[in-house]
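Here it is, the structure, as structure tokens.
A single protein chain has been removed from this complex, and every other one stays in its place.
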Amino acid sequence: MKEIFVRLDRCVGCHSCELACAVEHSAAKSLFAALAEAPVPRKRLYVEQVLTHKLPLLCRHCEDAPCVRVCRTGAMSQDAVSRIVTHDPERCIGCWMCTMVCPYGVIGRQLERRIAVKCDRCPDREEPACVTACPTRALLYMEEEDFSERMRRVAAAEVVEGYGRAQAV
Amino acid sequence: MSQSLIPTICPYCGVGCAFYIVVENGRAVGLEYMTDHPVNQGSLCSKGNAALEILDHPERLTHPLIKAADRFRPASWEEALDLIGQRLSAIRHAVGPDALGFLASAKCTNEENYLFQKLARCLGSNHVDHCARLCHAPTVVALAHSLGSAAMTNPIPDLAESDCILVIGSNWAENHSPLARWVWRAKDRGARVIVVDPRLTPTAWLADLYLPLRPGTDVALLNGLMHVALTEGLVDRDFIARRTTGFDALARHLMAYPPSRVSEITGLPPAQIVATARAYASASAASLVYCMGVTQHTTGSENVLACADLALLCGQIGRRGAGLMPLRGQNNVQGACDMGALAQFYPGYQPVDAPEVRDFFAHAWGVAADTLSLSPGLTVVEMIEAAAAGRIRALYVMGENPVLSDPNADRVREALSRLDLLVVQDIFLTETAEMADVVLPAAAWAEKEGSTTTTERRVQWSHQAVEPPGQARPDTWIIGQIARRLGLTWGEVAPPSVLAEINRTVPIYGGLVPERLMAARGGLFWPCPTPEHPGTPILHMERFATADGRARLIPVDFRPPAEEPEERFPLTLTTGRIAIHYNAGSMTRRSPSLVTRAPTLCVELNPVDAAQWGVSDGEWVTVSTPRGQTQARARITDTVEAGVVFMPFHFPGTNRLTTDLLDPQAKIPEYKVAACQIAVARKEDEQ
Amino acid sequence: MTRLVYVQMERCLDCQACEIACQREHQGLPNIVVVPVEDRFAVALMCRHCDSAPCVAACYAGALAATDGMVAFDAARCTGCGLCLVACPFGVIQWTPDGRSVHKCDLCTDRQATGREPVCVLTCPAEALSYEEYTEFTRRVQHRAVASVLRGQEVKRR
Partner (left out) sequence: MKEEILQRSIDPAAQVMLAVAEKEHLETAWDRFEKQQPQCGFGELGVCCRHCNMGPCRIDPFGEGPARGVCGATADIMVARGLLRMIAAGAAAHSDHARDVAHTLKLTAEGKGGGYAIKDEAKLRRLAEEYGIPLDGRSTQEIALDVAHAALAEFGQQEGPIRFTRRAPARRVDTWQKLGIDPRGIDREIVEIMHRTHMGVDNDYVNLILHGLRASLADGWGGSMIATELQDVLFGTPQPVRSEANLGVLKADQVNIIVHGHEPILSEMIVAAAQDPELVALAKEVGAQGINVAGICCTGNEVLMRHGIPVAGNFLQQELAIITGAVEAMIVDVQCIFPALADLSSCFHTKFISTSPKAKFPGATHMEFHEETAYDTAKAIVRTAVENYPRRNPARVHIPDEKSECMVGFSVEAILAALGGSLDPLLGAIKSGAIQGIAGVVGCNNPKVQHDYGHINMVKELIRNNILVVTTGCNAQACAKAGLLRPEAAELAGDGLKGVCQALGVPPVLHMGSCVDISRILVACAAIANTMGVDISDLPVAGAAPEWMSEKAVSIGAYVVASGIFTVLGTVPPVLGSSNVTQLLTAGAEGVVGARFAVEPDPFKAARLIVDHITAKRAALGI
């Protein structure tokens, strides 16, 4: 299963992922046309900043997800195979329990109603729109093993570099 | 119908939350939140929300009562006061001033406590003490020794600036609830919160690390933390060198407390001890919050010294976010101590055995110097003992309920029954008042004015909102009337004029003049020596309050609790408070919205123990110790370890079980540890 | 956009201040309930003022109505049938002591008329309750999430 990984040092806060997300969740799937839609398409991820650091926050599709646990109507559910947490607007009563337990604050609302909206990993796309949109590749869509391997390679390179420096001394 | 909002200070705990009383036609009709108060920011705990329920309570005392033939009869003020005056004079003349005992009140204002101890001392007795003895006497003793000043070093909102908050023996989530917002704000910034408590309390809910140590092993843990900090090089060498003395001796001493040994004593894994030490010592600013889990031991003073040592060793004191924070219990326990309602101190912690101090006060109070005694008085528990032994013959109790609050309650009852005169001045007919010869109806907090001092040394003025019920009168008035009948000429005793006298006699209160204090929203911090002084929110920033300005590092050794489980009493009883009730419960047990939520005494025990003793949840059990027994409803929970049982002390009963063994220095009883046993109550025992 | 009472559940320390404040404000009937869970957690439950509120759907008398972002209750119309109690997913509609009607959170409508916040929010010592717009609430949660992620990152860099 692929996951969306965030490279924490890469986000420059351009909000492109947010726009791409909203556009992907529009009927027209085009920025210019989406502007005129009703309901207004909603983004499902959020670029936030703390001190000087910028970071896109998006649903982590937690295992044993709190939002699924608290949902009293079954609107929020986790796919048994893909582990993707999705939300069924038909069953949502807008009680906001999911929002209140989400550790990341990434369950949004549809403006016109108090209905939750959240990341669905772009089921119509090979790669989620936010990942495609990120100009600095801060977002990566890949298998967990691949991401870890990538991190290991970086770590190994650093170790080797450090070893080299130590030898030089 | 015009409504007015009168600002007031909550009568319950030492946090000093402020709120408004909505007054209409002279009656308190509602409560409104004061969102701009610097500590509670509008918030109130359950008790604060119910505070108004005691004002118009049907059980309020509304006229003086005199006991005749074991029954109370209403009396006029003249009669009651004259009777008290005559009896006190008679005992004083017949037996001497040392036969008079005075229990002041941490629920009363600074002005009232000041007058009360002034009355005792002008009568020649230093036997004036109050329940601070039962909560933070070790803090007063130990911190005065170590830091030179016995109080919380930093304001409560400072907690939000801490990067590590180490909580030892404090269940502030239930007992000082408004701290929660400040701790959460620190956590939001990434601070680590470590809670040390034998019980998994709601305070421990928000801990990043929870250390369930064995009751009474705090010194071992604290020494262990210092050992790790020292051996890992995490101590603040610069701070130690510049600001302290005694490091070498302490360092040598600590070598005896490696984590492995501390682990054996405390029952905590060594890794937790190491992690705690690292988090606390390496934080850029760390606070150490402690409360009665530290003080209410026979080793209470040593526990406090060890806390101070740890803070000093790591340089975690005298800065924003770095403080040593003993949380005081009652709304004015700090003030009552400041005002000299302590057996060994005049107001402002000036020792009674110093002749120059004695002379100063004799002059200030307009009495002959030899009227004032030079020998330190008896403390709370000692007074009870002296009463039992017949040495104390008259006891004047202002707003305390020793029958419930003192340890070994059965003995307290017995001792009080031996008195020639017991005068109780209170708002309700408490368990102690029921034993009194004369009961005087006092005004509740909102029915009078005066200043109180919070746990953070914040002195705040509380305004009168309504008139007392019936003939109830403010304590200052009552004390003044008694003083007059004992031949003391004090002139006016209204709170502002008493505060003006305090300004002159208590240097740390010198600048807290009445007009300034009444106008200061959020109060002022002592020390505040002059009317121009801004007050001192953080203590010890430049120097400590010792003679040489340096703090003393004082090695302390672990001693086991006085009473350990044995065959007949195989369990360890520990006591404390719950969110819904307050101390002896004379107010909260009469507050409908509170008492309905916690109507009976409970005893918490671990499922393992419950199984062993055949106790099921909700069942009545008998809890007994070598001193006595009581019934309580069992509450089975794994938040206490096996072998430990917990009982709140808000109901009659709990303190029949606790021990009156004392810390030798601070004379505090060991409420937190007693050996006990439990058994399912027999039908006929059920309450 | 309308404000709502949000609960940060991890902050609740079971002090029950909100219950008592609410009870005082509503003539002795608390509309918020703190439910302790396994002695390690407590959840403050009150009417969520659901968008598609099951209680409103269940109420045939028109006593419950979704208006202005809240579910309002009109006691005068209540027949005391109790269907709303059954429908409520959170059990926060309760019988009055006489069993003839129900009571539920009214977001302290009377107080709001004079610009004052609901009492449960004001009184909560732990700031577990907040009365705010949806975006304010999520923004705070997001900020904390970012901060904690970054702390992890900084530890890694160290």
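By written order: A, B and C. Residues from 1 in each chain.
The definition used in the following text is that a contact is a pair of C-beta atoms (placed from the backbone, for glycine too) under 8 Å apart; a residue touches a chain by one contact, two chains touch by 3 or more.
These numbers come from a predicted model, not from an experiment.
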Would you mind listing the shown chains in contact with the chain that isn't displayed?
-> A
Out of C:96, C:112, C:135 or C:153, which is the one that touches the chain we can't see?
-> C:135
Which residues does subunit A use to touch the chain missing from this display?
-> 14-16, 18-20, 22-23, 31-32, 34-35, 40-43, 108, 111, 132-133, 135
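Just so it is clear, only the chains that are shown with their structure count from here on.
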Where the centres are mean C-alpha positions, what is the separation of subunit A from subunit B, in Å?
-> 51
Using the average of all C-alpha atoms in each chain as its centre, how far is it in Å between subunit A and subunit C?
-> 28
What positions in subunit B touch 2 or more of the other chains?
-> none
Would you mind writing out the residues of subunit C in touch with subunit B in their complex?
-> 10-11, 13-17, 19-21, 23-24, 28, 39-42, 116, 119, 122-127, 144, 147-148, 151
Within their complex, subunit B touches subunit C through residues 30-33, 35, 40, 42-46, 48-50, 173-174, 177-181, 184, 188-190, 200, 202-203, 205-206, 579-580, 593-594, 597, 637-639
In the complex with subunit C, residue positions of subunit A that touch it | 8-9, 46, 48-51, 53, 55, 57, 72-73, 92-97, 99-109, 111, 113-115
